[in-house]
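What you see is the complex with one protein chain gone and the rest in place.
== chain A ==
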Amino acid sequence: MADLTKGPRGAKPRKILSRRNIMLYGILFVISVYYLLPLYVMVVTSLKGMPEIRLGNIFSPPVEITFQPWVKAWAQACTGLNCDGLSRGFWNSVQITVPSVILSIAVAAVNGYALSLWKFRGAETFFAILIVGAFIPYQVMIYPIVIILREIGIYGTLWGLVLVHTIFGMPILTLLFRNYFSSVPEELFKAARVDGAGFWGIFLRIMVPMSLPIFVVALILQVTGIWNDFLFGVIYTRPDTYPMTVQLNNIVNSVQGVKEYNVNMAATLLTGLVPLIIYFISGKLFVRGIAAGAVKG
């Protein structure tokens, strides 16, 4: 008879180098390298001087680290007649992004709140029409908007672009907020009404404080979208109010003189920095908000 006391006991031992783990982490590693390589090339190139770049070893780390390309991209690179680098575009972009983000989120939050909790006659139709807006290609509307902006006298100004961004952000953001507020228990809304809170009272004191995740989602979507926007920026502004993306394009695609790859790389990295920072700060909340908004349609 077998010795029953020698049977397995306690926690089951786990093999770290199992076939499954090797496959899993191997694939993850390869994919990470694949996605990180271009970023690596950009960073090292931006830190090299031009003579070193001309040697052609794009993967080799810089022998002599120089921040000169970054300085030049930020403060000296020329676009057209202006030679004050990306800094001008950066501040333009800030001036476009901040009011656009605040305005579009504020309007969309109120929209979503009204559409989900204060259902009025025709609310569904109104919402459906708004959503259709998300599926119409932007290009169709470019010229009509130019005319509208010209007629109301804000064509070529920052405020014109802010208005355009607010309008184009509306469908998707309203959808986002409507779905989020639909998932708020209805009894909470009823309780607030019995407690005498009105439309704005319930919105500002009950709904907004419990909606941080969805506001973060909207913030990330809008900051990224508006900061990275090129098309509207180039159409609805003038050269001295060009956003950073347009200026970046003008620097990188300039046909005069020698192509300064290190400056281009630094300029591109600088331009991408803002959305990246926003994402790293609030990424966790972003995922939570997306999940919460998806619960109920």
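We adopt the following convention: a residue touches a chain if its C-beta (ideal position, glycine included) is under 8 Å from a C-beta of that chain, and two chains touch if they have at least 3 such contacts; residues count from 1.
The criterion applied here is as follows: contacts and distances are computed from a predicted model.
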Chain not displayed: protein name in its UniProt record ("sn-glycerol-3-phosphate ABC transporter ATP-binding protein UgpC", "LutB/LldF family L-lactate oxidation iron-sulfur protein", "AzlD domain-containing protein" or "ImpB/mucB/samB family protein"): "sn-glycerol-3-phosphate ABC transporter ATP-binding protein UgpC"
Omitted-chain contact residue, chosen from A:108, A:192, A:219 or A:269: A:192
Absent-chain contact - pick from A:210, A:231 or A:281: A:210
Where the missing chain touches chain A, by residue: 185, 187-188, 190-197, 201, 205-206, 209-210
